[in-house]
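Here the complex is missing one protein chain, while the rest keep their positions.
A, B and C are the chain letters, set down in written order, and residue numbers restart from 1 in every chain.
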Amino acid sequence: MQTPLPDYLSEVLTACSPDQEGELPDDIPELASADPGRLALALATIDGEVYSVGDDEVPFTIQSIAKPFVYALAIQDSGLDTVLQHISVEPSGDAFNELSLEASTGRPFNPMINAGAIAAHSLVIGPGADEGARTERIIDAFSALAGRQLSIDESVLESELENNHRNLGIAHMLRASGLLPDDPAEVVRGYAKQSSIAVTVRDLAVMSAALANGGRLVHSGERVMHSHVARQVLSVMMSCGMYDATGDWVTQVGIPAKSGVAGGIVGALPGQLGIAAFSPPLDPQGNSVRGVDLFQRLSRDMGLHLMDAEQPSHSVIRVIDEVADDAGEAWLVAEVFGAVRFSGGERVARRISGVPGIDEGGPTRVLLDLTAVHSLSEVARRMFVETARRLAHEGHRVLVLDPQGFTADADEPTIGDARVVGSLPWRRDAGA
Amino acid sequence: MQTPLPDYLSEVLTACSPDQEGELPDDIPELASADPGRLALALATIDGEVYSVGDDEVPFTIQSIAKPFVYALAIQDSGLDTVLQHISVEPSGDAFNELSLEASTGRPFNPMINAGAIAAHSLVIGPGADEGARTERIIDAFSALAGRQLSIDESVLESELENNHRNLGIAHMLRASGLLPDDPAEVVRGYAKQSSIAVTVRDLAVMSAALANGGRLVHSGERVMHSHVARQVLSVMMSCGMYDATGDWVTQVGIPAKSGVAGGIVGALPGQLGIAAFSPPLDPQGNSVRGVDLFQRLSRDMGLHLMDAEQPSHSVIRVIDEVADDAGEAWLVAEVFGAVRFSGGERVARRISGVPGIDEGGPTRVLLDLTAVHSLSEVARRMFVETARRLAHEGHRVLVLDPQGFTADADEPTIGDARVVGSLPWRRDAGA
Amino acid sequence: MQTPLPDYLSEVLTACSPDQEGELPDDIPELASADPGRLALALATIDGEVYSVGDDEVPFTIQSIAKPFVYALAIQDSGLDTVLQHISVEPSGDAFNELSLEASTGRPFNPMINAGAIAAHSLVIGPGADEGARTERIIDAFSALAGRQLSIDESVLESELENNHRNLGIAHMLRASGLLPDDPAEVVRGYAKQSSIAVTVRDLAVMSAALANGGRLVHSGERVMHSHVARQVLSVMMSCGMYDATGDWVTQVGIPAKSGVAGGIVGALPGQLGIAAFSPPLDPQGNSVRGVDLFQRLSRDMGLHLMDAEQPSHSVIRVIDEVADDAGEAWLVAEVFGAVRFSGGERVARRISGVPGIDEGGPTRVLLDLTAVHSLSEVARRMFVETARRLAHEGHRVLVLDPQGFTADADEPTIGDARVVGSLPWRRDAGA
Partner (left out) sequence: MQTPLPDYLSEVLTACSPDQEGELPDDIPELASADPGRLALALATIDGEVYSVGDDEVPFTIQSIAKPFVYALAIQDSGLDTVLQHISVEPSGDAFNELSLEASTGRPFNPMINAGAIAAHSLVIGPGADEGARTERIIDAFSALAGRQLSIDESVLESELENNHRNLGIAHMLRASGLLPDDPAEVVRGYAKQSSIAVTVRDLAVMSAALANGGRLVHSGERVMHSHVARQVLSVMMSCGMYDATGDWVTQVGIPAKSGVAGGIVGALPGQLGIAAFSPPLDPQGNSVRGVDLFQRLSRDMGLHLMDAEQPSHSVIRVIDEVADDAGEAWLVAEVFGAVRFSGGERVARRISGVPGIDEGGPTRVLLDLTAVHSLSEVARRMFVETARRLAHEGHRVLVLDPQGFTADADEPTIGDARVVGSLPWRRDAGA
């Protein structure tokens, strides 16, 4: 059996009208000659599944979509504090190629506009790094994220280098403000190279899925950036990713995103998905017309809007109060599933404390089964531990079934008076 | 047993240093004389549980925190299109009391600044409504959200009315631009009243939990606004809620929020929680100093940042391939739990299609158990239905256990060749 | 014989094409119904001669042209320091109805935009004055300047009062910033009245000629404002008078000016002329289309551009070295004419010091004849006195013929050793 998703994506692509308006960018000749009919869409789950339709093997240059990933590298290499000293995180309300420096500090408003992105580029490896080393670092990192070796489109690069006066202007301005210690011309050359890396929508979906996955590669689970870095990048994409159309995008699409002048758009839904669309003609804000349309359809049809209350939310707890063990003793069983964070932990503690008889009927046998939990946040862990401790303290007999060792420190198989066990012979095996 | 959450909240409150700086607002005498030592914190879950600590019974005026809720009323009463014609949704980067009108359209930048909030107030009920009716509508709606009768703090109101020249200025400007059909003085009086409604942190947490709950009251589940309205409001809180500190807030706290000049801050985490903090001294941006601190601690400790990949995410699927029915026949059982949206549906379809033997070993008995699902998005429903249909079409024997009727239209008990049943005698009863 | 000027003005009026574009203002109904074909032009010299052509008897409302004159009253009544604390003098580059407050001080940018003009209105008489008294003061002052009793056009006033939300907005904003101590509604009502005073181009030309005349009425020579006040007003007209078209106006016309939305424009050329034009249709900047055209023609044809080097400049000195007195003695006579300021004084001193024989040929008789001087600046006076003193000190016989008493303090008929006389019997009478 094939999953129905590819068919669904094909429907979306077909529904996205081909006769929409939009213009190819006229400032970079190589982009101006792109085929306006290209159209592609890709999704990548955080566990590595990739779906794509349309011109999904057609390469195009990454352009501004490189910005969030290079911002991530800058934070990893130079540290968040240093990066924040050079680049703010406020939406500017300006167009992408505005200078947009904060009046008070001279910092670029955010790393999603050119000024901030050029500053971010210069913080990869760190001040003084040479251009070749930076470019190599960026191509290597992008290749790792995409899961295949990427390379520069030399003809687009050449075209960019002939038309980079605005970026040179910005870089010299940053240098004048003390925000760019390196040679402006060299930094802008490196910046042009990062923008000219050729990718497909599949590459972009996989790359952004790594952001959605908290900085771990989706195909291997390997961590390539700290989860705080991924979070910082997604936050900035959310508030500043779509230039002066950010407010419309946040209300209508609700997915952290970034677009590029070659027609690509990526989105990343934390904990869920990476998405990428490709269609060259642009709207006046510089975003792909059909790319925006595709994202709007996906968000609406697939319920991806981050502000939807019907989030793929609750970890699940199933409380069963009559399960007999091998000895015929009845246990109150609380099974917990999924990724458990604060609200899950709160619900577990509340449900157990609310079970009839827990507080009245004398000592009870309680089994807290964490077998199907696949992640547990610190606050949830503390709440589980404290719940088990209190139950045991009140005289109940408590077992915590925790084969993955979320709750117990090292070899300490107790939480207060509760016993922590890795397996339970009399329970049927559960596959999460 | 008591749940450990209250103790945890007390710890957070204690950790929030009392000697932080901050100033009482000096433009409204009644607020300037507030007790700067007040401190309170409340959480409300979307299923109606409320936890609170500190001065949680001390009333204070809601001030700008009324803005998102009145914006919701405006959309309900006048329609989103009309509201968008009067008020944009873009972050302005300006301070809260700036005029901040868009150059091209004259519209206020967003409904979280005064200009936009005054316009939103005038769209409650609709143009031409009298001030008394609007005030009554707002108090009634806020009371319903809070779950208790709220009222205006008359002494603060009086103080506001004596110091409302800036708002009168804004209202006359809006009137001059044709964005305010009603009498500016009357609208500003009504606006002062909405700002002077007295609330506690418990009220605010419960009110914002209704936004987090997609527009349903948390104590009764009653729907008081369309889920699209709640989504629009949360989106605007996310991108514009904290004035010119929005970028810092989004990166550091990551929760849609709104602050008020009386020292309140509310946050709403879609699908999870409402949060409210209260402490009168303000920072230069007009946000409660200790309120911001509390939110930063909660976000960090409790893992509430919306851009965290470790979201309380995945609905859970448990696939068990050897369950015998009463007749001793083995079934492949796929149990699905929780709120299922796109990524959950995708996972279910993929897991089933990937079970060893499904495609090779000849016809199989498959049971798709949706008993524990509590919501199912349209795209996920389509994927379930299509998965069942394809399996049946390929010759498998398929049962969809769907006692809540998510999948089947009306009385049609089949999906393709799959049979949809409401209960399964040989399955033990599961409490979700 | 008639002077040829009226014919010349008629030519200019005829040359100003009637089919130029332009729109009547649509925000005040009474102005929107004006006759777009009206056209008038008037010049008034600083000695009281008035020339006018076209619809020179047709009254129209003064509108923003009241601003410079009310600014003058504000300075006279409240003092320049107080006025500068409330209103800056910088060009704003904004349109006339923008709020345009300085970020740092909250002051309106200048008194030629509405915000500054409303603040200026409130400084007439001073804070706390009632609206009636201010209106009376303004009408009286304008009537004195125009040389006839002016009055308010009640139907335009009524129309203004129904459409003054923007000004009310501005006034409340100023009040909120502490820049307007009085009731905003009352101040805006008074402001509407000042704008509704009916005038003709003859009135306006005479009024602005008083500014050109250093604050003295042109028909009577009566001083109605200090010369520093007139200078301040003209300076602000020069740099801020034509809104966002100021740069074009300064380069192309070069005359301090102010326009009104009813189609009037006034200009004032210091020491020379007042000019007024009238034609209702406006350009997008809110300036009369044909009024601007008339001023461009006048400036070009009549050489009125203030930055023209060929200024009606030099006072004249005529040095004649062979004039015999009654006794037959030869005198070196230096006659000085006109308004003498620094450059005139410099020239006199230089010319006398450069006369052949002054330094070589032994004592000489020198007559410094100031009979035809009609004004003498302080620095020029000092130079004359010092020149006479030095000549006498070097042994020359020096007479200063100064029947108007420019040089001598009271009864002291000497300057050093030079003798100051009021008349000279052996000189023929000269009519200046």
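The definition used in the following text is that a contact is a pair of C-beta atoms (placed from the backbone, for glycine too) under 8 Å apart; a residue touches a chain by one contact, two chains touch by 3 or more.
Values in this document were obtained by computation on a predicted structure and should not be read as measured data.
**Q** Thinking of the complex as a whole, which visible chains are touched by the chain that is not shown?
**A** Even though it is not drawn, that chain still touches A, C.
**Q** In the whole complex, not just what's shown, which of C:L174, C:I197 or C:V236 touches the removed chain?
**A** Only one listed residue reaches the unshown chain, and that is C:V236.
**Q** Check each of C:D35, C:E162, C:E222 or C:E378 against the chain that is not shown and name the one that touches it.
**A** Checking each option in C:D35, C:E162, C:E222 or C:E378, the one touching the absent chain turns out to be C:E378.
**Q** Have a look at C:L13, C:I28, C:V53 or C:L273 and name the one touching the chain we're not showing.
**A** C:L273
**Q** Would you mind spotting which of C:Q63, C:S78 or C:N110 touches the chain that isn't drawn?
**A** The missing chain is touched by C:N110.
**Q** Per the definition of touch given earlier, which of A:R38, A:R166 or A:R351 contacts the omitted chain?
**A** Of the candidates A:R38, A:R166 or A:R351, A:R166 is in touch with the missing chain.
**Q** Tell me which stretches of chain A touch the chain missing from the display.
**A** Residues 99, 165-176, 184 of chain A touch the chain absent from view.
**Q** In terms of residues, what is the contact footprint of the unshown chain on chain C?
**A** The missing chain touches chain C at positions 1-5, 7-8, 45-47, 49, 88-93, 110, 211-215, 227, 230-232, 234-236, 238-240, 244, 246-248, 250-251, 254, 256, 269-273, 301-316, 318-320, 337-344, 346-347, 349-350, 352-353, 358-359, 372, 374-375, 377-380, 382-383, 386-387, 390-391, 394, 430-432.
Here is the rule we go by: only the chains that are shown with their structure count from here on.
**Q** Trace the shortest chain of touching neighbours from chain A to chain C and give its length in steps.
**A** 2
**Q** Could you grab the centroid distance between chain A and chain C? Build each centroid from C-alpha atoms only and quote it in angstrom.
**A** 67
**Q** Provide the C-alpha centroid distance between chain A and chain B, rounded to the nearest whole angstrom.
**A** 21
**Q** List the centre-to-centre spacing of chain B and chain C in whole Å, with centres computed as mean CA coordinates.
**A** The computed centroid separation for chain B versus chain C comes out at 64 Å.
**Q** Which residue numbers or ranges of chain B touch two or more of the other chains?
**A** Residues of chain B never touch two or more of the other chains.
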